[in-house]
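Written below as structure tokens is the structure these notes are about.
Certain chains of the assembly are absent from this excerpt, and the rest are unmoved.
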Amino acid sequence: MKEKVLHEDRLFSADPTVKGIAKELYSIVKDLPIISPHGHTNPSWYAKNDFFSDPATLFIKADHYIFRMLYSQGISLNKLGIPSCDGTPAETDNRKIWKLFAENYYLFAGTPSRMWLNHVFINVFGLTELLTKDNADLFYDTIQSKLTTEEFRPRALFERFNIEAIATTETPLADLAYHKEINKLNWNRKVITTFRPDNVIDPELPDFAKDIAKLGEITNKDTQDYDQYLLALRERRAYFKEHGGATATDHGHPNVITLEIEKAEAVELYNKALLGELQELEASIFRGHMLMQMAEMSLEDGLVMQLHPGVVRNHNHVIYKQFGANKGGDIPEACEFTRSLQPLLNKYGNNPNFELIVFTVDEDSYTRELAPLAGHYPSMKLGPAWWFNDSPEGMRRFREATTETAGFYNTVGFNDDTRAFFSIPARHDVARRVDCNFLAQYVAEHRITQDEAAKIIVDLTYNLPKKAYRL
Amino acid sequence: MKEKVLHEDRLFSADPTVKGIAKELYSIVKDLPIISPHGHTNPSWYAKNDFFSDPATLFIKADHYIFRMLYSQGISLNKLGIPSCDGTPAETDNRKIWKLFAENYYLFAGTPSRMWLNHVFINVFGLTELLTKDNADLFYDTIQSKLTTEEFRPRALFERFNIEAIATTETPLADLAYHKEINKLNWNRKVITTFRPDNVIDPELPDFAKDIAKLGEITNKDTQDYDQYLLALRERRAYFKEHGGATATDHGHPNVITLEIEKAEAVELYNKALLGELQELEASIFRGHMLMQMAEMSLEDGLVMQLHPGVVRNHNHVIYKQFGANKGGDIPEACEFTRSLQPLLNKYGNNPNFELIVFTVDEDSYTRELAPLAGHYPSMKLGPAWWFNDSPEGMRRFREATTETAGFYNTVGFNDDTRAFFSIPARHDVARRVDCNFLAQYVAEHRITQDEAAKIIVDLTYNLPKKAYRL
């Protein structure tokens, strides 16, 4: 008998007792609506409701998880259809790109990407075999033809995926035109924005000064002046709440440093930043100061604050120069939280009206720093296993490392954090399965009762994300 | 059928083979006497043998594991009956505090605190249901009434808990009056002290100079003089051995630094320390130097040396200022052992008469630093999974990470490290179960034989702690 590519018991323990409990827990949550409070899909999809493009663009060229692995095995990005800035011609034959991918699909064995894609191929497109070079054409043709049917328009899929609410991410410069359009639709689904001000807060980003100037234009403020700059930020936050339904901000800082400095020093750093004259340490200090300002504003306006630190962006300068950002070359580094968050948590962390959700790609900090901090400060919650750790093993390690010190209720449920729209149900399904299996093991080992587990799994899946993100 | 809150097979694998072996191993050790060589119970309890107070004081107000979690979910410490230094009134209705706790007991699902408390409620008080707001009064009344019976006096419980020996912890300024009283009792149980000199060794502690002065008074030495200070420490160590039965010292340093400096430098640092004029780095150097002195004295007097490093005490200044120390706001940070312990281990670590037991809350160091060090230096042993890692997952990770490099015999068995007297049997029971299950898995996977496992589990439970702590 042929093995199923997408078995109904996948990710559940082989142990019959644990598996049995996991399946019972899963039956409770598998059909709950998806709450997706942190992600990167394009709001224009839902506003315009145009057909998606071809399979290669959708699943390869747009997914850095996919092409980074292929690249790591010596396949050039040009061959995968990704255009160079320098004009080197990229492959334009999407079917050829798809076949190259299919031939190399075995490379993804054991990765979450493969699990998500299998889920999409089977559950969304009805393709039940494992993708190989032999069936590559069949896959291509099937996907291509379905993509141009009404049921595969973005809003139809949104409903079919059972998404209740999704958050996108925009910079303070965004006009939120698509969000406004969506709001005008007579549509019972929620698409909200998230305020992500890195480009006007991090002086080390290439367009910092230019974007500060734009921020001034948009808000009609002289953002060359520090006070006006803060006012402009406050105004955009209000705008994001009003026109984009924002309930959260997000901050993707290189490190976790937070600190209080005198106003005069802040002004001086800001002025140097606008001139592009900050040293590396000064830039860190300025960002750390601005995180404090963001916390202050969150207390005022109620936006939940998210921190995603510790990634060296564009580590591979060769690829960055030739292909631009987000090409699979972002690499994590060690992150310190205990000392770095102390100023912010001391100033704001005891206020239950303020909420800070912290993520990490440095798992070492789970038991040593993050769970102890979240298990004490009322304001701090733990974001789910992030990025490279958004995977079955990563999620398991997250629960094993954080639950005993921070409990389940200082975590915020799952985030898909993705721009890959089709994979959203697959990602949430993986998270639900892994949490069910984790809880099932605790039940089987008599650490909690099954009644408790049944309550906790609903909270992890649905209630905690809604509560944490104030949805 | 209702699930048991405290199942007899809890913490054993769901796999029937592993579980079967684990149960056999557990049957060997479950009734062995408790050796508790490192803890923080109050010797006055055993000396005076007074009744314990009410349930809220016993299980909530006195347990920072409990109130830190409640605080993290927005419940103020005042509401939990913890008095502020600033005079803000704290709740005094113990039953009300108890009910608030009961309502929020679900927050502890998956934490060791809940497992310990369930054990206490059921095995000590006969309360077999899971605590909820509905049965909160029943729990309160039952506990309250039992606490005033003869069988619930400290020494009766000590015997019922099958404790053979327990160590408390005192500063060098302690007169050990209660230990002396206990020694005069005709009682076949052992209550000994541990020499914990942080307050007179760490110049960054607030009362350093004052306590050094007191040390001088007690010992009739001029402790303004460095040599006399060392003499005073030697004298107190001897006093702790003679009057408190001490077999060990304990050192709770912020970092692991040890180093040799010239006498002249030590004198200079000491003089500055007394004046409160040390910089942060100088304070580290002085502590590192004093660890070397402590090792030297341990070689002379045979006291086993314990090191508990790497915790940022009172991380939350707001809570510290309002409620004082030990209010759940201590947070670990990364710890370096390889370079930091090198001076001490090079000087004393090859001498089998010297014994250093090292703990960590930084699990990263298990495979990278601690197990390799303990698997080489004759003097060094690994303390059990500590504090936030004193938990089923934490203990499992400890064995998985250390056994292959350091074996079982470079570890020292379990420490409960607690001031929560009632939880001691629960804590030792958890440790025994986790070790049984770990060994059972090794037996089931044919890594060791069951005969070996049966010997090892007795050593881990009883023989190794007695040997390591020279009891």
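Read from first to last, the chains carry the letters A and B; within each, the first residue is number 1.
To be clear about the criterion, contacts are C-beta pairs under 8 Å (C-beta built on N, C-alpha and C of every residue); 3 or more make two chains touch, one makes a residue touch a chain.
A quick note: this is a predicted structure, and the numbers were derived from the prediction, not measured.
Of the identical chains in this model, 2 are shown in place, and the full complex in the file is built from 3 copies.
Criterion: only the chains that are shown with their structure count from here on.
Note on chain A versus chain B: their Cα superposition corresponds to a rotation of 120 degrees, in steps of 5. Mean C-alpha positions place chain A and chain B at a centre distance of 40 Å.
The touching residues of chain A, counted against chain B in their complex, run 13, 15, 17-18, 336, 338-339, 342, 345-346, 349-350, 352, 364, 367-369, 371-378, 380, 400-401, 403-410, 441-442, 444-452, 455-456. For chain B in complex with chain A, the residues that touch the partner chain are 3-7, 9-15, 68-69, 71-74, 106-112, 115, 130, 312, 315-319, 328-334, 361-364, 388-389, 391-394.
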